[in-house]
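Removed from the display is one protein chain of the complex; every other protein chain stays in position.
Chain nomenclature is as follows: A, B and C, assigned in order of appearance, with residue numbering initiated at 1 for each chain independently.
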């Protein structure tokens, strides 16, 4: 089978396409023919070969979807022919995240999904919503579950509340789609009026071009009648945390998802003076994934795919993500 | 001014239309020209004159909306000309319900809204959403806040979940409208196919005519792939609690709102075997009311009014409610 | 090995002591030398042979503790020599209870612990707190976890609150011990002044002899300055639910754990008029068990054992439990 490995700490150039033997499922395991994978910012750190806890060589990517083609002994949760996706933390089925569960992250602590065939434990899978293609299903495990945990499990976003989304990457666009079915009002930022127009089409209520309004936190206050928002999905980028805190109203919360390039100078005093919760979000459990899939199926939500690359162009897919020009998810087909 | 009083324990026939002096607002109080009131089942119990804690004579009805026409000293929350509604428990501003706060229920423990002019404390008011008429605003204080507390504050209903609504009275129809903006799937029952068709128009996903399916709990299980629902809004009626429990899935919850005619024979064992929460709901606080109004405004929800009666026909309004033929709210104009 | 089986629907007389082959652990499984088991009321229903979902013959009892003496392939959570207890629902590791997880109840849906050797999945175990004997450890899986879920996970009992406990059976005595470390005030009932004195020694703040005060709900109101309690651990018995509801204050909650002999006539109206939550409790997950064990270890709590029977007298242990004369847990040594 064909698979990519990160063999050296050479970055994207260290990605090597190989022929590897097809793995065999043991007891309780499942062999999956992977049909599509998707990229997340984390993968651009992993590909450096210097990600914490990483052992080289390794197969990258946490996100993949495919078909079950063989099941090991004692497998009861899935059948041959089922359409499935892997879950990000293979051991985070439900309940609280623990140090042990963190060690089961696909495409980081353990081999990932950028291979034609992978073997996973039967507990490390979810069924795809019926209306989604493999490409669409492959976008869910990291970005969508992260957005869901942030808005639903931790943020408890409810109808009538206002949420601020930063940029139009994978997490933000899923958060937009979820916030709308939860009945919230959405303000979204981007440096591109074209992307903001796309976001409007997906239901965004208000848009802010942060190039036009570098002090976008002031614009957020204006758009919320000087109240600030109830929640921010903070996907990072240098210096956004300070403005996110300023954009948040009294009693609001911030889902901290990425801190690209560091958080910059942060005035923490406003956290207490406005009684703000900053909630670190690290993807989510299978139970969250399944609850999310139920909502995706009910509302027939279609993940927004920016571009689909063929397997042989995996390095280009990484570069496309790093360019920041995408709107939604970047997918690799296998 | 014109006002109705319950003067004797003679039921609807004891309602007497009187000329009473217009009250004066004291410090912190507000004089309101009431423009519309609405009825709830509770009012049919209060009109008996034998409601717990009631002292005759009294002006009935908890729900009313109107215009502020005079403010007392030290009033800061509202101004003359503001369009407002009273809150059900005048002293339940926020936080937990207490024995003391229960004693401030409009049109029960204290005089209510079926009068052309009423004086309320400035804290006992909310502003009406701008897109609502007085008639629409008058439907909110009891039924809508009850549905909101049940679904949002206590039920924490979220996208992808399924809620079961019983009948098409005021609480159920508000619950239908709220459940839709929260992203839930709605199953609703009625004895009338016509009302079920109306409910479909408002967004109900599945309908059950309980005359056609007397064992409607079995139908609910069928419609939920044998999982049962996540939440039931139990507005009562003899014997529905047992079927509501049967309709509820493992880990589900039931909002107990009315127990007309007693709950009947109930097998409580399934509550523990299915780990069900039964949550007694008693209207809600001003804080809930305001959060609800924000959602109503954002989604431009219009309360469903069945019929508007003129003031002189208040007794007919009571009789219409008791007939059970309504769909949504019964309103009296002043 | 020696083990009891329920072979016919003959009740306690149908319990048969047999010689059975020692089972072998498969992949992911663990062989345990059971040293002690404990009884719960549920076991007196299971022994009837007519428990829902039961298939005869079967080995009874959900609760047991012992030593790991052999581990199958791929076992990582425990080692030979570890002191462990089984968890009630073998598949309820964390998160929400589901229909599927319910089918994994030890000594009900599947074979239980009344055998010298049992094989369990490695995920279906917890380590015993170091200060507990096997007899003490064997009391935890059902009664203690039930009390913990009721007070902590669902009830969120906190310091300064008041909890009402009914009787001195296993769940109530664990609830007493847990309520004290949570900082709550405890009121407990019994028909025996001697047992009430024992409860006082364990930290009960107030006691009520329900023979002396048949209207014990009135006594509860008196002891709480007419406020009612914040939580009731309702372990059932005919007709207690009505009095438990009366004993509960506005905004309180009732943990519904047993409904022996039916709940009797219940006036559900007070549930809504006092905004009470009635929470069905069905034991709990391994995650709850582990959190509980941490608290038991920190506070060096010792489970209260009423009597220890040798294996050959298992039927007497059942009869002793049914007699209702116990205070705390009934244990069988193996």
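Convention: contacts are C-beta pairs under 8 Å (C-beta built on N, C-alpha and C of every residue); 3 or more make two chains touch, one makes a residue touch a chain.
None of these values were measured; they are calculated from a predicted model.
Peer 1: Using the touch definition from the header, name the shown chains in contact with the chain that isn't displayed.
Peer 2: So, spelled out: the chain left out of view touches A, B, C.
Peer 1: Please identify which residue in A:104, A:192, A:279 or A:333 touches the non-displayed chain.
Peer 2: Considering all chains, including the one not shown, the answer is A:279.
Peer 1: Out of C:50, C:99, C:211 or C:299, which residue would touch the omitted chain in the full complex?
Peer 2: C:299
Peer 1: Decide which residue listed in A:27, A:69, A:202 or A:271 touches the omitted chain of the complex.
Peer 2: Among A:27, A:69, A:202 or A:271, only A:271 touches the chain that is not shown.
Peer 1: In the complete complex, which positions of chain B touch the hidden chain?
Peer 2: Where chain B meets the chain not shown: residues 26-28, 73-74, 93-96, 285, 287.
Peer 1: So that we can see where the missing chain sits, which residues of chain C does it touch?
Peer 2: Considering the whole complex, chain C reaches the absent chain at 152, 156, 158-161, 178, 181-183, 185, 291-292, 294-299.
Peer 1: In the full complex, which residues of chain A touch the absent chain?
Peer 2: That gives, for chain A, the contact residues 96-99, 102, 154, 227, 241, 249-251, 256-259, 262-263, 266, 268-282.
The rule is simple: only the chains that are shown with their structure count from here on.
Peer 1: Could you classify the chain B-chain C contact as same or different, where same means more than half of all interface residue numbers appear on both copies?
Peer 2: At the contact between chain B and chain C, which are copies of one sequence, the residues are largely the same (over half shared).
Peer 1: Superimpose the Cα atoms of chain A on the matching ones in chain C and note the rotation angle, 0 to 180, in steps of 5 degrees.
Peer 2: Copies differ by a rotation of 180 degrees.
Peer 1: On a C-alpha centroid basis, what's the spacing between chain B and chain C, in Å?
Peer 2: That pair's centroid distance is 40 Å.
Peer 1: I need the residues of chain C touching at least two other chains; which ones are they?
Peer 2: Counting only residues that touch two or more other chains, chain C contributes 96.
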